[in-house]
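I am attaching a structure below and will ask some questions about it afterwards.
Just one protein chain is left out here, and the rest sit where they should.
By letter and in written order, the chains are A, B and C; residue numbering begins at 1 in each of them.
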């Protein structure tokens, strides 16, 4: 089935509970009705997807123009639906959200202000990382958003630890922790140890695996030998799901099931989204290694275009409303960039050159 | 079914190909015939099992007596059938065998002389590790036996590398590599990375997982959350098998299938043996944490007693032949110990205190 | 009441658990079994739910601890042996050590490393990793040499808002005893004059302290009073106390059990030379283990690590200068 076709109506779902779990599976199987209930959710999700896409397009443009952007630019183009569908089901202040490198849209859905993005990329001292760390590494641990380090897989155990602590402190309640990783990241020992440990502790953890077919330039066949990564869920004793990551409706439905089950205490949930990275690994990369044919597969479908088709088809928004939304978002993005433009860069002379939270521990290595 | 009962006739196999693989699965399902063909194999295997058991009993006694043994003593009591069944199918000079801490019997089946054991445990300078490393860490890499380091899981990628190199050098032929790990070792990142990598490279690797129900004192329920570790095979894209690790016949049949398939180029094979560690983690450990009830389960059956029952039941050896065999082995063990007793200990003044193969690299840190 | 270095570590964990509900323990076999060395014996009964058995997953154990710390918990992680912390290395040096600096959110975790050599333990159950971890910004490295310090420093480690690598020496676990525990202790980062002297200063820490004191005692008959400084923590490093001692003696020998290239002894010498050059009457010397893995056979092991004998030899050479 070609992309951009509407033969896949909302809820005509690729997703499937990996285990035959009657109730939710059947829910998932009732498209239209589900879709109606999901109208409001769809529109909110779509807004975050679009906002993420437009914001990242701006970042990409600035990167190519040169000069303005500090550090590298790694975008989530093509993964917005999968990223947002999980994050939008979480509640800031209650849940934990551990985004990875392709989750600009998910971050926004979890409530991250645009300024956190612009400030990090433009190197403002007022950004959440204060110029110490950059861009996709940004986080606000105290608001439930740990700040990823580069080493893939290492975030899973950190999110698990946040949940374990809450349980020990008796304040876990029905909160959950959700985090993301790519197909390549599943080859790390950290991924395995984190998944296994979360399952042993039966933590309310949701792990979204965005299988975008490549790890940098490496195709999945050089990354793993199983037919589908979801086959690992059972080996960890987790419930697992696969979903067409380009289909917002399907993604929302699968994550609703997974998040609900995690809240219900059924332990870690693993979701594999099938999709394609629609850009390079980073903006420096032309991704010429992606076979054109692959872009024409279902995985290569642009989740935003498709979401728009769904939204129009269901008459949830008309052309002009869609256009208006886009203008609104672009306006917000402009505002954030121009505000950030006038902010100070970090000052090495004002910087506290100590890695310690305990001030007395600074050994004060003289450097000038 | 209680232990020591013969209701499980040879070949009345607990083992089962994890995937429905017609041909071999059916082979496995013909007990008696299989058992006849296996007579010679059974007797050779039993000899190694018994030799390992008797040698280790001696080591344990010496350890408790104190003074003689250098370092710790970690024994394979209860795991002899599972250990030997794999090793006996390998050919020294052609195949790679990477034993772990409970494989004294397997080592003997692969052709390790008793002297390698006695020399390492008694600290003779003539042992394979020359007093530099000890006991279960011993190995002879150039003879296809890598020398394990303590860090669990790290041996899998090493054995894989030996196979990869042979393939690159065009001399892999039909050789295979086999290695062992425990239930606890499966929680390491190294295990995961090694398994995944071997599968991606489709190497002729056989990985035997001895699920002896405990990792030191930790029961499997605190180690993993899946029903059976074999469920991980599919997630790696490997063929997998479970087997009653106390039943020599069953173990031989399963490993014959797995080793043959590896030789045939079907990629890595994963075998999970269900059994019980019949001693402490080491001889310092009374294993009081093992519930007595568990010792009465099938897993708790002594594989040597059972093998003897099978051998007698089939009239392969009678009482006096069994007794004779035991005496022979004890005699060999005595010889090895008394020879070792008169060998020199390592001499720090003669020792070459450099870690480098390249002599010029020794920096000669003066210490006296 | 008399207690061992190991019992002090157990007592400190008991006290930490008692004082602060946010403290919990995580490690392999530390629950009902009480740990490979029994450092957590009975704690699970006294604090049910707060002493948790971990799978064999050092990377995830540390990541788990960092996450818990973000939420205000104060985990104590037991590595079964220091040597296995290499499997959690990335989470320790890149996740835990950088966390406060990156995010402004403290990461109060303690990682207990049963460290150092004992006869017959071999290359992978004998390592001393303080020099490795001290190289990384953001980690506090404690290396207690006495029962008192084992107790008080571990308590201090738990209270600290920064990640602490707590290097406890297995060689001292059972041998080292104290009749009681003082309520008072030195502040973190302060070294201790373990033995006053005038002719030379020996700077050391952990198990080597006792070898150095033995060497110093042997030199008394030769008419030398050797001052022995116990660093207690190698990061922060108390250059002040070292310099004050060198000012008295004019001679410096640094002794450590870890590998000879770089590390604590080199760091101490580099600092003393930079700031105490004029105090030195002789070239500062160091003595570490040999530059090979740690041998399994006791004959080789005893020759590999510094001992009272080899330290004495070094001191005589230094005093002759």
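The working rule: a contact is a pair of C-beta atoms (placed from the backbone, for glycine too) under 8 Å apart; a residue touches a chain by one contact, two chains touch by 3 or more.
Since this is a predicted model, take the numbers as computed values, not measurements.
Although it is left out of the displayed model, the omitted chain contacts the following shown chains in the full complex: A, B, C. One of B:189, B:204 or B:280 touches the chain omitted from the figure, and that residue is B:189. Residue-wise, the contact with the chain that is not shown comes from A:189, picked out of A:146, A:189, A:273 or A:300.
Of the options C:102, C:156 or C:199, the residue whose C-beta touches the omitted chain is C:102.
Considering the full assembly, C:136 is the residue among C:5, C:37 or C:136 that touches the omitted chain.
With the whole complex as reference, residues 70-72, 123, 129, 131-135, 137, 149-152, 184-185, 187-190, 215-218, 222-224, 289, 345-349, 351, 353-355, 363, 365, 367-368 of chain A touch the missing chain.
Those residues of chain B that touch the chain absent from the view are 128-130, 132-133, 137, 139-142, 146-147, 149, 151, 154-166, 168-169, 189-190, 193-194, 196-197, 200, 354-358, 360-361, 363.
Within the complete assembly, residues 83, 86-87, 89-90, 93-94, 97-98, 101-102, 123-124, 131-132, 134-138, 235, 258-259, 261-267, 269-270, 273-275, 277, 282-286, 290-293 of chain C touch the chain that is not shown.
Just so it is clear, only the chains that are shown with their structure count from here on.
Rounded to whole angstrom, the centroid-to-centroid distance between chain A and chain C, based on C-alpha atoms, equals 42 Å.
Annotation: 44 Å between the Cα-based centres of chain A and chain B. Chain B and chain C have Cα centroids separated by 37 Å.
Shown for chain A are the residues in touch with two or more other chains, namely 189-190, 193, 196-197, 200. Counting partners per residue, chain C has 55, 57, 59 as the residues that reach two or more other chains.
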